[in-house]
Every structure is written in structure tokens, then in C-alpha cells.
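Below is one structure, written out as C-alpha cells, with a few remarks after it.
Here the complex is missing one protein chain, while the rest keep their positions.
Showing chain A:
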Amino acid sequence: MSAALDTTTEARAHRAVSLETIGMTKRFGSLTALEDVSIKVEAGTVHALLGENGAGKSTLVKCIMGFYQPTSGTVLVDDHEVGIRNPRDAHAHGIGMVYQHFTLVPSLTAAENLVISRAHPPAVIDWRKEMRGLDEFLSRMPFKVPLDVPVSSLSAGEKQKLEILKQLYLDQHFLILDEPTSVLTPGEADEVLGLLRGMTRTGDLTILMITHKFREVTEYTDAFTVLRRGKMAGAGKVGAVSVDEMSKMMIGDATIREGAARTPMHDQPVVFEVAGLFADGDEGLPAVEAVNLKVHAGEIVGVAGVSGNGQSELVEVLSGQRDASDGRLFIHNKPFVPNRDHMDRYKVFGLQEEPLRNAAVPRMTVGENISFRIFDKPPITTLGWWLSPGPMRARARELIASYRVKTPSTEELMENLSGGNVQRAVLARELSSQVDVLIVANPCFGLDFASVAEIRAQIMEQRNRGAAVLLFSEDLDEILELADTIAVMSGGRIDYVVPAAEADRTSIGRAMAGH
């Protein structure tokens, strides 16, 4: 029987622990990922850990969890120094972590996942007894999930709740949450964070939360620490420091490109139209249902929604990677089939999410990747089949220079570039000629602030030049910043379309949850 079920309610009260790191430093060879970081998380509080990608947040929590051994520095739990050599040691001290990527086993049910996660599950499982124990455990918990269906059929929000429940079931009372709300609707995020904050208030729990959403920091956390380039950039009590100051701590003195101004557009024609589109997902179940969209010239239509509501399937259909089961596409009122010929004729381009995986060939060179749209046309190709590498490299060099792609040469393999540079190389390929229709999906996922600003400015520029832009994003702030019209996708359908000027967070959030 797990310890979680043995302890009585009385004993559970006020068991939150404090955690402190002193002078944490981690070097990987010559690279210093973390340098002399000391943070203090008081018992029974929610502490936010802020920083850009690559600032050292995950290195720090991995050192706390025992995935990495710090080069120097110590961890104190309740003011006692503890040695954590591996995640099991961390668990023994009551420290648990909820990862951004789910660690649940998809084919197992929630109950099976919980039971097998215990340190010593019984050799033969008495399900009647286990279910009684689990029901009793859930009755004490602030949120519920169905126990007897495979995890793969739970929604992203339910999975995230189950991940948190798992840590509580294992009797962890110091939780590290890695961007816990990235897969939740705004409503779910408020629910989960509110309930967790409640548990810290009663002294049951201490939370260290990695996040980049300032709204969550100001509403749900007590204190914060900011990391930048592996070093402490600031810390303080929430409320004593303004959001502007926090974001300055995160970015430092790096200059951020100004967002391109929005040129007013009036009475532009419809360029791109999606009519009654249906498509099936990988499981053969309907993923996109009866989607209708119209995008005018010089307009950005932003499609908001929690991931997994059919957006990726829709993007795949629009970019020719998946067959639609029904429905049609039109460009300038002419039927459009997303194949190479039509894309070329109608000047349709796209920025896919995770470009290294979806829009580039990692083991071909940067030069080749940049030429994918034009390699079969003169001057690169003569007689329709003869490729000349010379003009190809020359064109690639031009684009590399004008889009500031950091690469040693055109002959470098694509996979050796950093995320921001891969995205810039793909931008160079897609945006360097006349663009009539642009399909964009989560273009800024995992990029640093400077790249994000640059890419958003590029998208805005294309709109101002008259392109019809369809932007899919899981980041509501991105949609609110860029879109002229906001559509919300939920359960494979788009039932809510509103001009950006009239949109408000609450009704968008409700539409995302399918209401």
C-alpha cells in the first residue's frame, strides 16, 4: 500500500517543505549552462521561475531533480542539506516534477498509470482494493479524472491534471511544474492553478513553476526568480515588481525589433477560402469538421485554440500533407488543390510548426533546403532536369545574408543550425518572393524573444504587402497581437469568428473550451 493511503488527514496538514539552492553551477564541457544560482522557495508558496528559452531553467530543475549532478552547489530541503543523486532520491525527499511532455503511458488507464508509478507496486494487483484506495484518494483531491479509460483517450487538460494527481498520489509535497498551462484552455488553467494555490495556502504543498506567462505570475504566484543566460537576473515578491521590470530582467539589454505597424486595409477581395472542409486524424476519427474560413488580401486571420483540437490536421490538409475527406479550397475563386503545381501558380507559402521536422530535411544542406521552392526552375535547372549547384548556392548565399541566418556556409547541414536559425532559413525560402497566401502554424514556438519579434514583424510585413495570412497559434497573445480577425477552433470545428477589435479574452476562452 502506498504511503499516500496510509497517512491520516491530520498528519498530512502543514507538511509543505521549503527548498533552497546555494551556488548551483552546471558546466557541460566548456559550456556553462548554470552559474552560481541561489534561489529560495518558502514552504507553502507558489514560486515562479522565469526566463527565456536556454536561460537555464530546465538545467536548474534537472539538477534539483537529480537528472544532472551540479558541478558545484547544494540543495537544502527544510534547511537541511540533502544529496540528490537521481530522481528516486528526489522523490524520497518529497520532490516531484510534472514535465511539459507527458510521462503517462498512453495505452494504460489512469488507474494503471497511478498504481505502476508507485515505488513498489504489488506483484499481483488486487484491482478491487486498489480502486477503493484510488477513489478514496480522489475524494480528497481538488480535481477529478476518469480512472478506467486509457490515457490516450483523455483530453490534454485531463492528462495534465492526471500528471499533477500522480505526484500528489506519490505523496510528493514539493512540486516542480514545467509550463503546466501550455496545453490548457484559459479556463482550465485558472481552475488548476487556483486549486493548487489553495493547496499551498493550507500548507500541504510548495510549488516551483516554470512559466513565461506574466498573467499567471501576477495572479497565482507569491514570489519569482528570473534567470538569464544561466545566471540569476533578479528575484522578488510578486506585486513589489512590475511586469515591465520582470520582462527587462528576462531579456536584458538585447534590442527587440519593433513590431511592424499595421497598415489599414479596406474592402479587400477574398483571396483564400476554405469551404466545408472535413478531414480524419491518424486514428481514423474525424479531426476537422465542416470548417469554413475566408481570408481577404491584407488580412491576418488568427486561429486560436488549445493544441489537439484539429489545428495540426487542418494545417496538414492546407499544405497538402493530408487528404481531406470532404470540402474544397479556393484561391481567387478558383479551385485550389494543395500540390506543388498549384502552390507555385497561386503563390501559396507556409511556415510550419517545428520547421526542422515539418518543413526542412535535417540532413540536407542549408543551401539545398533554401532552394526547395525553386530548384526545379531556371536558372538552377536547365532543360528541365539538369541542376547547377552554382546558381543555387549563389541564391542561397543572398538569402542567408538578407535573412541573417547564422550558418558557417551554404553547405552546413540543416540539423546543425539552432532553432531560430532554422526558422529564419525557412522564412527566407518561403517569404523571399511574391506571397499571395501564407499559412503559418505556431511560428514562434520555442524561440527567444528577439527571434519571436523578428518573425512576427515578417508576418505583419507580408500582410501589409497584401498577402492573405492564415495564422494558427496556441499562444493567444500572439493571435491578439497579430490577427485582424480571430477564429477559435475547438473539437475540430470553427464556430467562433470575430474581428480582433471586438474580441475579448473571456469569450475567446469560452469558445476554446467549446462553449
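Couple of notes before you dig in:
One rule holds for everything that comes next: contacts are C-beta pairs under 8 Å (C-beta built on N, C-alpha and C of every residue); 3 or more make two chains touch, one makes a residue touch a chain; residues count from 1.
Basically, contacts and distances are computed from a predicted model.
Of the candidates "Nucleoside ABC transporter membrane protein", "NADH-quinone oxidoreductase subunit H", "Peptide/nickel transport system permease protein" or "Propionyl-CoA carboxylase beta chain", the chain left out of this view carries the UniProt protein name "Nucleoside ABC transporter membrane protein".
Within the complete assembly, A:D282 is the residue of A:D79, A:D267 or A:D282 that touches the hidden chain. In the complete assembly, the contact with the undisplayed chain comes from A:S117, out of A:S18, A:N53 or A:S117. In the full complex, chain A makes contact with the omitted chain through residues 86-88, 99, 101, 103-108, 112, 115-117, 121-125, 127, 280-284, 323.
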